[in-house]
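Below: the structure, in structure tokens.
Yeah, one chain of the complex is gone here, protein chain that is, but the others are all in their spots.
Chains here go by letter, A, B and C, matching the order in which they are written, and residues are numbered from 1 within each.
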Amino acid sequence: MINKIVQSMAEAMADIRDGSVVLIGGFGSIGQPNALIDGLIEQGAKDLTVVANNSGVGHVGLARLLETGRVRKIVCSFPRTADPVVFEKLWREGRIELEVVPQGTMAERMRAAGAGIPAFYTPTAVGTKLAEGKEEREIRGRKYILEDALPGDVALVEAWEADRWGNLTYNSSARNFNPVMATAAALTIVQSQHIVELGALDPEKVATPGIFVSRVLHVPYGEPTVT
Amino acid sequence: MINKIVQSMAEAMADIRDGSVVLIGGFGSIGQPNALIDGLIEQGAKDLTVVANNSGVGHVGLARLLETGRVRKIVCSFPRTADPVVFEKLWREGRIELEVVPQGTMAERMRAAGAGIPAFYTPTAVGTKLAEGKEEREIRGRKYILEDALPGDVALVEAWEADRWGNLTYNSSARNFNPVMATAAALTIVQSQHIVELGALDPEKVATPGIFVSRVLHVPYGEPTVT
Amino acid sequence: MNTIVKDNLRATPAHQPLTRRQIAERLARDIPEGWYVNLGIGAPLQVADYVPAEREVIFQSENGILGMGPAPAPDQINRWLINAGKQYVTLRTGGSYMGHADSFGLIRGGHLDLCVLGAFQVAENGDLANWATTTDNAPAVGGAMDLAAGTPRLWVLMDHTTKTGESRLVRRCFYPLTAVGVVKRIYTNLAVIDVTPEGFAVREMVPGLTLEALQEVTDAPLRTAA
Partner (left out) sequence: MNTIVKDNLRATPAHQPLTRRQIAERLARDIPEGWYVNLGIGAPLQVADYVPAEREVIFQSENGILGMGPAPAPDQINRWLINAGKQYVTLRTGGSYMGHADSFGLIRGGHLDLCVLGAFQVAENGDLANWATTTDNAPAVGGAMDLAAGTPRLWVLMDHTTKTGESRLVRRCFYPLTAVGVVKRIYTNLAVIDVTPEGFAVREMVPGLTLEALQEVTDAPLRTAA
């Protein structure tokens, strides 16, 4: 019997190596798998590259991970939130590398990684500072730049419902980066508010099919308290 | 009030011009919008390029459209079915141009068109006859070819449920090419088995959001009789 | 432009600049029923408040909401449902959710009818600078470049000048660009201005303002729209 549901955080975090590229879901705090991030801190992997839309709020979740000093580099679109104290301090002190990527390009680079596309042309960022060093090409009369796929070694994902095959649904805008990151990583680890019986999810409604999921941990934490 | 539901086939087919690229959903006969194809025949547009996975069965639907002689070129992955009599005859007589595209490349080329990606690299077909004339490039040690987006002027789509905003669901494997084609055309015309009230579709389950849909015609034809 | 001119303009009793809310209200009048619209973080978001409910305009939020509605009543908050500005919102009847790959596919693919963004500067060729003015902070671009490059109709909502009186309508942006040649129209506290192949063309001005007076506070040349 296939059973991707694990019983402990230690099991969920097994095999995450130093130097990993870790994709972390969420937009602000919504859909951000904070329990798994805490588990990763506990697990101790270091020299990480983190891919996430933001750079953490206050001293919890992603911000707490950055605070440990185990993140060498962050790839994100908007390293600024209501309270980005941890990231700003590290960045000003030159203790973290930052790669700023337009939000849609970041999503598409992971979509490409998940879908076997090594590189694609995009109009986003043409003629801007973020296009510096990238190949530019004119296609049918318009300028584009070439962007590479952005695969992860690990993805940390927050879901709403999960079954033992790893099929997932999300709650409204908490979907955000989670499904695309699930497709882009070699090891996709999920925390889910609800665990449901196999067959309970409508086959027309599954947002992430289990093929993209390695492990599921039940984390019924309730409601997010910050955005 | 937004209302994409039209009351007649003539209204559904308005503005389709000679020379159009027409994307037609379906895999075999399943999810193939036969009523709209008949409407297109009635409407009379000619010199068409048709993009569809197959090339029609017997003398109905897509096969019937080909039989009118109004299709200059067909782009498809598998111009062969249980009964491809019409296409085979036209092709042998040199009266239709054929571009064979691997099924996944065809889907991805339309996905690119819908998502603003003008071109992408893919491993599919590298080293084969279907890569002839295409740019080959080595990326991180593997060979890929460059494929262009494949946009349509018109998409003909079959849905299961539709509301007045054009939100759609599909029935099991009848989804196939329909959602990606809906994103790739300037004018997307839908035939739907069921018309439902706005709000009746689960917002987590909408497979094609209405932004990709121009017009919806209610065609409650029942069950497909061939595959 | 010098300080004296600015002070003169400010002192002119003949015209009253619009407030941010009034600019949003003015812009909202130009959005017809049926358009799919993305409103940028900040002032542009206020545009939604001035589209009456009976005029169906479908707002998209790049974090995966199509058919975004207004803020919820305090006891009706869905804490998983936020907009791109990370404020709680609602979903309209008929709305739906999607992930980031699909959401930005929709944006990049040019499916929106309109995107309204704030800006630091707009150049007369339509160049947009709206994401960075300094290198002091870590750079943060969000979805601005995707929206600007992807949406066929981009309108800017901004004050005509900075707080210190410098024109935001310029011959050439000196702040870092968000996208090249994309802005189609600008709604400021003083005027509505089209970006045309011939440069800025003034469609309308607040009552009492003359083209000459507007030109005084605008670095790039203005002409009246045809």
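Note that in this section a residue touches a chain if its C-beta (ideal position, glycine included) is under 8 Å from a C-beta of that chain, and two chains touch if they have at least 3 such contacts.
What you see is a predicted model; the values in this text were computed from it and never measured.
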Chains shown that the absent chain touches, full complex: A, B
Hidden partner chain, touching residue among B:Ile41, B:Val85 or B:Val126: B:Val126
Touch criterion as defined above, residue of B:Arg17, B:Lys46, B:His59 or B:Arg80 at the omitted chain: B:Arg80
Missing-chain contacts mapped onto chain B: 27-28, 30-31, 53, 55, 77-82, 87-88, 91, 98, 100-105, 107-108, 110-111, 122-130, 170-180, 207, 223-225, 227
Touch residues of chain A, complete complex, unshown partner: 1-2, 111, 113-117, 163-165, 167, 183, 198-199, 201, 203-204, 206, 209-212
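As a convention for this text, only the chains that are shown with their structure count from here on.
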Rounded Å distance, chain A centre to chain C centre (Cα mean): 30
Geometric centre distance via CA averages, chain B-chain A, whole Å: 33
Residue list for chain C, restricted to those that touch at least two other chains: 91, 97-98, 104-105, 107-108, 150
Where chain A touches two or more other chains at once, by residue number: 108, 122-123, 170, 172, 207
